[in-house]
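Take this structure, written in structure tokens, and hold onto it; I'll ask about it next.
Only one protein chain is missing from this complex, and each of the others stays in its spot.
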Amino acid sequence: MKISARNVLKGKVVSVEKGATTAHVKIEIASGQVVTSAITNEAVDSLGLTVGGDAYAVIKSSDVMIAVD
Amino acid sequence: MKISARNVLKGKVVSVEKGATTAHVKIEIASGQVVTSAITNEAVDSLGLTVGGDAYAVIKSSDVMIAVD
Amino acid sequence: MKISARNVLKGKVVSVEKGATTAHVKIEIASGQVVTSAITNEAVDSLGLTVGGDAYAVIKSSDVMIAVD
Amino acid sequence: MKISARNVLKGKVVSVEKGATTAHVKIEIASGQVVTSAITNEAVDSLGLTVGGDAYAVIKSSDVMIAVD
Amino acid sequence: MKISARNVLKGKVVSVEKGATTAHVKIEIASGQVVTSAITNEAVDSLGLTVGGDAYAVIKSSDVMIAVD
Partner (left out) sequence: MKISARNVLKGKVVSVEKGATTAHVKIEIASGQVVTSAITNEAVDSLGLTVGGDAYAVIKSSDVMIAVD
């Protein structure tokens, strides 16, 4: 599957924390650069996400803001 | 200002393309890893974004999906 | 690629309208039920979207609201 | 109330699962086509959502991605 | 129609700027407090939005971030 989302960042799962319905998954996409994702517990199970596994952080461009100092 | 968004990725602006109302800004957050953002033209002007400048890509965790091969 | 987004609705592209930077793509996911998507022109080109082609509308659960009459 | 969101898909509630703060609600919008929504528990109560009730899945166009095989 | 989005802020339209496909609409929700919205041109026409008219800014809770100084 090829997706319209312009941001597909390859990395490794460094943590998976399930809540009651919402899970937080962290992916290291570059040395020391970790991206946090909030997805459904159901998705964690469906994708079989576990610490150490390969995964992508996928982000639609309209969800990316820019900031400057 | 400190923000609740868990993802604040430092980088350099590599392109700014203004449309009629919506602009696309690309930021290189690691060697070869570019993030695309769609923001208002107004924000581009307000932040004074130009190619080569330092900037952050800011993304709320609930806007980050995960994918696996 | 398998994605965490819980909503992957199969359909056919019924229109593609490019703007200056943002395109609107409509997909018929069931008889008479059309979903409108706003994506980058760049994504339209990258995916080679054309009227009549098969495609999926992909939506993260946290972006779906519920309404009642 | 008439809303700017271009996607208002009529269906029936097929499940409501409350978490600690976030609920997952599933709506069948066509035979066999189910949409998953993550909303606040507070919204579930405010709308009186129960299995079998009529409801709409409402999605802003800028939150719809497109994918192809 | 009653919606799950927890934020429905009443105000008056103070500007409507159409782009090629995306429009920017500004609503004053309190004295001096203006909210900017990016929606489709199609939605502007469908809702008949004009300067001076009553309107609501509607925002899903999961799209609201918090910041502190």
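Read from first to last, the chains carry the letters A, B, C, D and E; within each, the first residue is number 1.
Keep in mind that, in the parts below, contacts are C-beta pairs under 8 Å (C-beta built on N, C-alpha and C of every residue); 3 or more make two chains touch, one makes a residue touch a chain.
Source: prediction; values computed, not measured.
Engineer: Which parts of chain B face the unshown chain closely enough to count as touching?
Structural biologist: Output for chain B: 1-6, 37-40, 42-44, 46-47, 56, 58, 60-62.
Engineer: In the full complex, which bits of chain A touch the chain not displayed? Write them out.
Structural biologist: The list for chain A reads 17-24, 36, 38, 62-63, 65-69.
Engineer: Can you name the residues of chain D that touch the chain not displayed here?
Structural biologist: Residues of chain D in touch with the missing chain: 1-5, 19-22, 40, 42, 60, 62.
Simple rule for what comes next: only the chains that are shown with their structure count from here on.
Engineer: When the C-alpha atoms of chain A and chain C are each averaged to a single point, how far apart are the two points in Å?
Structural biologist: Measuring from centre to centre gives 21 Å for this pair.
Engineer: Need the CA-centroid distance for the pair chain B / chain C, whole Å please.
Structural biologist: 23
Engineer: Could you state the distance in Å from the CA-based centre of chain A to that of chain B?
Structural biologist: Roughly 17 Å separates the two chain centres.
Engineer: Counting only residues that touch at least two other chains, what does the list for chain E look like?
Structural biologist: If we look for residues of chain E contacting two or more partner chains, we find 1-5, 19-22, 38, 40, 42, 60, 62.
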